[in-house]
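What follows is subunit A.
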Amino acid sequence: MSNSKFTRRGVLKTGAVTGAGLALPTIFTASSASAFTNEPTGASVTLGFNVPQTGPYADEGADELRAYELAVEHLNGGGDGGMMNTFSSKALQGNGILGKKVEYVTGDTQTKSDAARASAKSMIEKDGAIMITGGSSSGVAVAVQGLCQEAGVIFMAGLTHSNDTTGKDKKANGFRHFFNAYMSGAALAPVLAKMYGNDRKAYHLTADYTWGWTQEESIVAATEALGWTTVNTVKTPLAQTDFSAYITPILQTDADVLVLNHYGGNMVNSLTNAVQFGLRDRIVNGKQFEIVVPLYSRLMARGAGENVKGIFGSTNWHWSLQDAGSQAFVKSFGTKYGFPPSQAAHTCYVQTLLYADAVERAGSFNPCAVAEALEGYDFDGLGNGPTHYRAADHQCFKDVLVVRGKENPTSEFDLLEVVEVTPRAQVEYAPDHPMFAGGSLGTCNPGA
Partner candidate 1 sequence: MLGLDKKDWTLLLIVAVLALAAPFILNPFPAGSELAQFNAGYPDLMQRFAIFGIFAIGFNILFGLTGYLSFGHAAFLGVGSYSAVWMFKLLSMNVVPAILLSMVVAALFSLLIGFVSLRRSGIYFSILTLAFAQMSFNLAYSVLTPITNGETGLQLTLDDPRILGASATADGSIPVTNLFGLEMRSTFELEIGAWLFQFNAGYYLCAVIMLLAFYAAMRIFRSPFGIMLRAVKSNQQRMTYTGLNPRPYTLAAFVISGMYAGLAGGLMASMDPLAGAERMQWTASGEVVLMTILGGAGTLLGPVLGAGFIKYFENIFSKINDNVLHGWFSFLPDGLEDLLVSIVHPFVGKGWHLTLGILFMLVVIFLPGGLIEGGQRIVRLFRKKKAPRGEDADHHPKETPHVAE
Partner candidate 2 sequence: MGILEVKGVNKRFGGLQALGDVNLSVQENTVHAIIGPNGAGKSTLLNCLVGKLIPDTGSVMFDGQSVLGRKPHEINQMGISRVFQTPEIFGDLTVLENVLIPCFARRDGAFRMHAFETVANEAEMIEKAMTMLEDVNMADKRHMHSASMSRGDKRRLEMAMCLVQEPKLLLLDEPTAGMARADTNNTIDLLKEIKAKRDITMAIIEHDMHVVFSLADRITVLAQGTPLVEDTPENIKGHPKVREAYLGESA
C-alpha cells in the first residue's frame, strides 16, 4: 500500500504563494473565502472517524473503523463496491465525493464525552475534517453532536441507542441511522408477549445513566401496554462488575422476567451473573423465568459465552440477513477482514455512504445543503429495507430486528438468530412523543 496522505489543507497550502495572508476572524477554521467550515478546495476531502480505540469499547471501535475504511475504499472506487451496488440512489460513482478523493483521519473517543469532543475538535481544527462520524455510546454521540452543531460540520452518529440523541438533544447538524430505545421496546414487546404471554411480571436492572433510563422507560412502556406488570426497576452503578447483590433480591420477588438494561461489559457481567444464580432454571407463578436483553451487541455477547442462548433482544442489523444489501456488505467486509461485520460496523458504513450520497445529490459539501438532502430522504438497499430519514428529528425509520441467542451456533460469529423483522410501521412514533420531547433541532449551522 503506498498512498500518500494529503489533507485538504496540504493540497491547498503547498500551492499557495509564499507570503503572509491574514484571514478574518472566523468560527473554527474556515478560510475567508469559504462559505462553510472546512470547505474542501483541493482534490480531496477529509472525513473524521471518531471511535473508541481505548477503553472497554475498543473492539467495537476497531470494527467501526474497519467499516469506515471499507466505505472509503468503496467511495474511492476500490474493492467490490459493497452496498454502493445495492443502494437505491445511484449518485455515487466510485470517484470519491463530488470527484474529490476521500481521505480520512481517526481519533480516539475513549468513550468519554470530554475526550471525544477533544478528538473531534482536533479533526475539525487541525485536519480540516468536513464531517465527523462514529462513537459507541450515547453520551459521546450527544456530546460530539453538540460540538459539530457549533462547529458547523455534519455529524453522522455511530452506535447510539438513547432516545435523547434524536430526542431532547437532537441537533440540526446531527443524523442518526441507528435505531433507538423506543424502537427496541416497540419491536420487542409484541414478540415477548407472543413467546412469554401477556401476563408477566418484569424486574428491571438498569445501568444508572441516561441511556439506561431511556431504555428502561421505553421497555416498561411497551411491555405494560401489552399487559405486563413491572415489579421493580433497580439502577445499578456503571462501574459495577459483580451484579450478585442486585440479582439475589429478585429471588425474593414473584417476578418472572428479568430485563437487563445494560450494554457492553455491564451486560456481559449482569447476564453471566443472572444465569449463574440459576434464574433461568426458576419456575415462578407456574411459568419459566426468562431473561431479556433489549439491546444486543454481538461483539459483546461473545463475552457472555453460552449464557446468551435463547435470550431475546433487539438489534439494528445482523449479518445473517438475506437481502441483497446486507449480503453485499457482508461479502466485501468478510472478504477483506475474514469475519462478518457487527451492527456497529454496519451503521457506520451506511452512515458514510449516506453522507457521501447526500453530498452528491446536493452538489455541495455545505452542511446545510447536505442536511437538506438527507432530511426526508427515502432510500433502500442498505440492509434494513426501505428506510426514511425523518426531517423532524433526523432519525432513520426502518425495520427492527428481534433476535435470540442461538442454541447451536456453527461458529464463533453465529451467536444470534433473527426471530422477527419488525416492520417499520410498528416502531414509528410522532416526533413530539413524550419520550423524545424537550429539545429542538435548531437551525443548520454551516460554520462560516
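Candidate selection criterion: all candidates are chains of the complex that A comes from, given by their letters.
Methods note: contacts are C-beta pairs under 8 Å (C-beta built on N, C-alpha and C of every residue); 3 or more make two chains touch, one makes a residue touch a chain; residues count from 1.
Worth saying up front: this structure is predicted, and the values here are computed from it rather than measured.
For subunit A, the touching partner in this complex, chosen from 1 or 2, is 1.
By the touch rule above, subunit A contacts candidate 1 in their complex via residues 1-7, 9-14, 16, 18-23, 25-29, 31, 53-54, 58, 61-62, 65, 69, 104-108, 112-115, 117-119, 121-123, 125-126, 137-139, 142-143, 146-147, 149-150, 164, 169, 208-211, 235, 237-239, 439-440, 442-443, 445.
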